[in-house]
Every structure is written in structure tokens, then in C-alpha cells.
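What follows is a single structure, written as C-alpha cells, with notes after it.
Complex shown without one protein chain; remaining protein chains in place.
After this line comes chain A, so read on.
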Amino acid sequence: MRAAVRQGASVAIATGLYGISFGALSVVAGVSVPQTMALSLLLFSGGSQFALIGVVAAGGSPFAAVATATLLGVRNTLYGTVVSPLLQVRGWRRLAAAQVTIDESTAVAVGQRTPAAVRAGFWTTGIGVFVLWNAFTLLGAVAGDALGDPRAWGLDAAAGAAFLALVWPRLAARRAQVVAALAVVVSLALIPLVPAGLPVLAAAAVAIVVGLVSRPATGRPEREDGDGGRPEEAQ
């Protein structure tokens, strides 16, 4: 159980620091500091937050911004079904558990051996990431406000790197690589043709089709799909 707390704390620090880049990129995208903080406090899911400000920065519609962020949040539903039976919480604690159900807390929780360690790992990571992510978002947002021209600092390139870092651990499986290649082609082809935000949604639509029509891996269980809906390895 001490190991679970230690693991959760180190994941929380590593992930929390990343909040600096979110805060800075968000204000550079034209999202105000209070709106940036609302995203980290209320939405609290890194991928969805970066996606939302990315669509806003590109001049996409509110619909495209909400749809992209929401689609990226779907995996948290699957995490909830996995951790909920392990946590055994009721009432308001269940709402708190839901809010901190993200990649990192789920990864640490499912990696533990005893029920007590699962709970300790989940809550340490979830609350730790929440507190540090918000603190560093504020720091980044205030710093980003003072930076001036974001291109001179390479902040536009930092956004692409952030998404690459998020997808990297999910590219191990063959099928994920095929979908990634399709997403590249579809996105590049559509950027000149449709309004900002829609190429990303089109790539998601392609993935849904592939997921629904492709046959399950024969001979091997769903592990063939890499994480099979499970969270990435925590950093």
C-alpha cells in the first residue's frame, strides 16, 4: 500500500508538471485564464482539454470543439467501469471518484495487488494529479499571458508534441498503427477542404468504422489491441 501511494505521488508530479504546457497553450489559443482554469477544474482530462483548445486555436466551431473533447472523453467511461467495482464508494465520494477517473489514476489503480492498495493508488494519483494539474495550469496560463508571440517560443509546435506524447503509448498494436496511418491521410486530405475541427472528427469516424467492421483477432484475446481500452502505462 505504501508502494501504491509512492507510485501515485510520482505519477501525480510528472503529470501535474505537464499542466504548465496546457495553461500556456490555452491562453495562447485565445482562451482566457478563468476559462483555462474552468477546463482544468471541471473538464479535467488532459487529452480532451488539449483537443478543445486546439480546435479553438484553429478557428473551429463550438460544435467541433465540444465533439472532439467529448469523443476523447469516452475512454474514461470504460475506465470507470473497471475501477468502480474495486473502489466500493457511495454518495458524494462517487462523484469525486468519477471526476478523477482518468488515464493515470486508472493505470495506477489496476496495477495494484490488494483492494487496499488499489484504493490508495487510485485516490493518491487522482487527487494528486487534480491538485498539481490545476496549480501548474494556473502557472502556465499566467506565464503564457506574459510571453508575447507564441511562435517565437515554439509553442505552436509544442501542441503537436503534446498530442504525440499522449498517443505514443497507444501505438503498440498493429490495428492501432493502421488506424493511425488512416488518420494521417484523412486529416491531411481534409484540412484544405473543410472547416477547422472537422478533419479530426472525420478521422474519428474512420476509426469507428474500422472498429465496428474489423474482425476480432483470431487465436489471441483482446490483448492484441494493445491496451484493449486500458489506460496507457503511467509515466
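What we mean here is this: a residue touches a chain if its C-beta (ideal position, glycine included) is under 8 Å from a C-beta of that chain, and two chains touch if they have at least 3 such contacts; residues count from 1.
We take it that contacts and distances are computed from a predicted model.
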item	value
Protein name as given in UniProt for the chain not displayed, "Anti-sigma factor N-terminus", "Carrier domain-containing protein", "Branched-chain amino acid transporter AzlD" or "ABC-2 type transport system ATP-binding protein"	"Branched-chain amino acid transporter AzlD"
Touch with the omitted chain, as defined above, among A:9, A:98 or A:142	A:98
Sole residue of A:12, A:27, A:56 or A:109 that reaches the chain not shown, by the stated touch rule	A:56
Those residues of chain A which, in the complete complex, touch the missing chain	14-15, 17-18, 20-21, 30-32, 35, 38-39, 42-45, 47-48, 50-52, 54, 56, 58-59, 62, 65-66, 68-85, 94-95, 97-99, 101, 151-168, 170-171, 175-176, 179-180, 182-184, 186-188, 191-192, 195-196, 199-200, 202-204, 206-208, 210-212, 214, 216, 222, 225-229, 235
